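Everything on this sheet refers to the single structure shown next.
Left out: one protein chain. Kept in place: all the others.
Up next is chain A:
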Amino acid sequence: MNLSKDVLAGTFFLIVAAITICGAVGLDIGSPEEMGPGYFPLTVGVLLAMIAVAVMFKGVKVGSAVELSLQELRGAGLIFAAVFVFAWALDHLGLPITVLVTTFVAMKAQSQASLKRIASVGLSIALFCWLTFGFALDLHIPLLPSW
């Protein structure tokens, strides 16, 4: 499917503008002299909506399609998965184990990594983090697993 970059970008911005405007309407708008919390957001939202429509319009006239390979999508997906895993695991597993798991997920983003390499890289980074963030900088990060 060929989707123009500008049409997609315009749609994205239009959705954001719609959410902004809906949110602003629910707040007190007020008058220019005494603005409520909704006045400025409403202005910005309307402005964004107008620009979004202009971007879409431009995209319909002349647009270049989005290029996205499956490999790229897999890479991106796994990196974000790694970050989510880190956020979820940290409070439960402690830093070193979390780092190990995160590295495993992240390194899967590059398909050629062997299990042995993943393990050695993961262990080194885990050790580094434990020593630097746990001891040297003392950032108050949970180190041991706890449920």
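The definition used in the following text is that contacts are C-beta pairs under 8 Å (C-beta built on N, C-alpha and C of every residue); 3 or more make two chains touch, one makes a residue touch a chain; residues count from 1.
Here, contacts and distances are computed from a predicted model.
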Chain not displayed: protein name in its UniProt record ("4'-phosphopantetheinyl transferase", "Beta-ketoacyl-[acyl-carrier-protein] synthase II", "Glycolate oxidase" or "TctA family transporter"): "TctA family transporter"
Missing-chain contacts mapped onto chain A: 5-6, 8-9, 12-13, 16, 19-20, 23, 27-28, 31-41, 44-45, 47-48, 51-52, 54-55, 58, 66-69, 71-72, 75-76, 79-80, 82-84, 86-88, 90-91, 95, 99, 102-103, 106-107, 109-110, 113, 117, 121-122, 125, 128-129, 133, 137-141
